[in-house]
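Omission of a single protein chain aside, the complex is shown with its protein chains in their original locations.
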Amino acid sequence: MTLPPLAQAAIAAFIVLNAVILMVAYVTLLERKFAARMQSRIGPYYVGWPHGWLQPIADALKLMLKEDVVPAAADRWVYNLAPIAFLVPCVLIFATIPFAPGLGVADLNIGILFFLAVSALEIVGLFMGGWGSNNKYALISAMRAVNQIISYDLPFIFTALVPVVLAGSMQLSEIVSAQTGLFGWFVFRAWGLGVLALLAYLVATIAAENRVPFDILEAESELVAGFRVEYSGMKFALIQLGEYAHILGTSFLGALLFLGGWLGPGPAWLGPIWFLLKAIFVFLLITWVRWSFVRIRVDQILAISWKLLLPLSIVLLMAAAFAVAWSGGARV
Amino acid sequence: MTVETVGFWLVAAVLLASSLAVVLTKNLFHAVLYLAVALVATGVVFLLLESPFLFGVQLLLYAGGVVTIVVFAIMLTERLVGERITQTSRHVVNGAIVSAAVFVAVVGFLLQAGAPAPVTERPDQLAGLGRALVGPYAVTLELLGVLLVAALLGAIYFARADD
Partner (left out) sequence: MSDFMGGLSKPPEPPTRSEPSRGVRGRTRETRDGPRGPESVTGFGTGTQRGGGSVAVLRDGAKGFWGETLQLARAVGRTMGVTFKNLVARKPVTVMYPDVRRQYPDRFRGVLALTYDKETGEENCIGCRLCEYICPPQVIKVEMLKAKERNWAKHFTLELYSCEFCELCVQVCPTDAIVMLKTFELATSDRRELLLDKDRLHALGLEHEHSWATGTRLRDMQAPPKAARGEGHRDGATRGEAAVTAPAAAAKPAGTAALAGAGSAEESATPAPAAKADGPSTAEAVKTAAAPPAAPGEVKTKETAE
């Protein structure tokens, strides 16, 4: 095919976008079933009998048909643009993720930096929602978002950099190709450093995504629904979509950084499937944590970040650097 | 005109408009949002200049970090404390004159310098940057680190609980 590169990129982006939306829809179903089993329930069942295969579609339809309420005192422009400002970065992070060698929108040489930078933009949409709704709950939620983002972005970045140091590249495809071989994934490597880094990555991810037990942003019992308390209908759906897309994106990144991406036994075309399975594994780990704990206090959240996670991630990063330097650039 | 050129002019227009909006809007929160747009647009300019690393850093530090802090400050004062702050841009004329002077100076410098030779082959920027930071600029880097630690300690000192 001899399409101009821009058209190729557009087509790739279109495919990825739709795949993301579809995946997000079914990931919610997966989470609901998983959570239900953890609580000795069954979960969605009748819509798309058996086991609720059509539930996500039904949910989406329902949200589309719902009335779109705009508070009278809202800052209209900000309020209306917030879901989009929230969603775009969350979907954009998929642009840099390669699903197999050469299969992705753009394999940037700063892949991981792009990922971190773009997901940092998500907070702007959150602020817009929190401010624009002109609602105290939403505002308090946005304030809490600041304190959480400041505390957990650093550990997240540091732990995500551990594989970068081990692989010696920021390009995601190269990070994967540095993990070949039996027990070559970074979880198994570097004398246990990888496992610790993965655990720290998971905790930081959960916190950065405001999931239980770190969900003081949208603590139902105090803030009703946090920054999206005033949103309904399609706008609510967009925010929800963005949130799950972000979680899914970080799951993919985790699978890529620590679990060897598309590497796995079998022919090359199995690669994307392996990758998907690993990402879902990471997602389920996050979900498992979510449905096991209760919300913790603000000061506990801060304490965990600044007193445990941040030092741990810095130590891990330095240890990885030392290990690489010690071995003189050979595989650690 | 190539795609890059069109993109550049587009981004430049957005950048200019949003920067003007930052100083001209009355609503402080809107100003911050325009600031975010301007910062992201700057990042995109970096991207168009084929410098993705700077793009990432720009987004991470400015759009992600600085905007967050500013928004925090505004929210704290305006909505929670209940004080209404409107942006009053005094001395618009003086400001315009100063910025026009800067603009003339920059353009004059660029015209004088002439067009740079187009970069043909591109070394790995990242590795180069890393080497530079721990090589020739190592002392500067360390000094910056010391400065930041000092700032951090100072902040802790001021924020400590009263005994």
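By letter and in written order, the chains are A and B; residue numbering begins at 1 in each of them.
Please note the rule applied: a residue touches a chain if its C-beta (ideal position, glycine included) is under 8 Å from a C-beta of that chain, and two chains touch if they have at least 3 such contacts.
As the structure is a computational prediction, the values presented were derived from the model and not from experiment.
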**Prompt:** Among A:26, A:53, A:188 or A:288, which residue is in contact with the omitted chain in the full complex?
**Reply:** A:288
**Prompt:** For chain A, which residues reach the chain that was dropped from this view?
**Reply:** 34, 36-42, 45, 288-289, 291-293, 297, 299-300, 302-304, 307-308
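Everything below uses one rule, namely that only the chains that are shown with their structure count from here on.
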**Item:** Interfacial residue positions of chain B with respect to chain A in the complex
**Value:** 3, 29-30, 33, 36, 40, 43, 52-53, 55-60, 63-65, 67-69, 71-72, 75-76, 79-80, 124, 126
**Message:** Per the contact definition, I'd like the list of chain A residues that touch chain B in the complex.
**Reply:** 6, 75, 78, 108-110, 113-114, 116-118, 120-121, 123-124, 127-128, 130-131, 139, 142-143, 146, 149-150, 153, 170
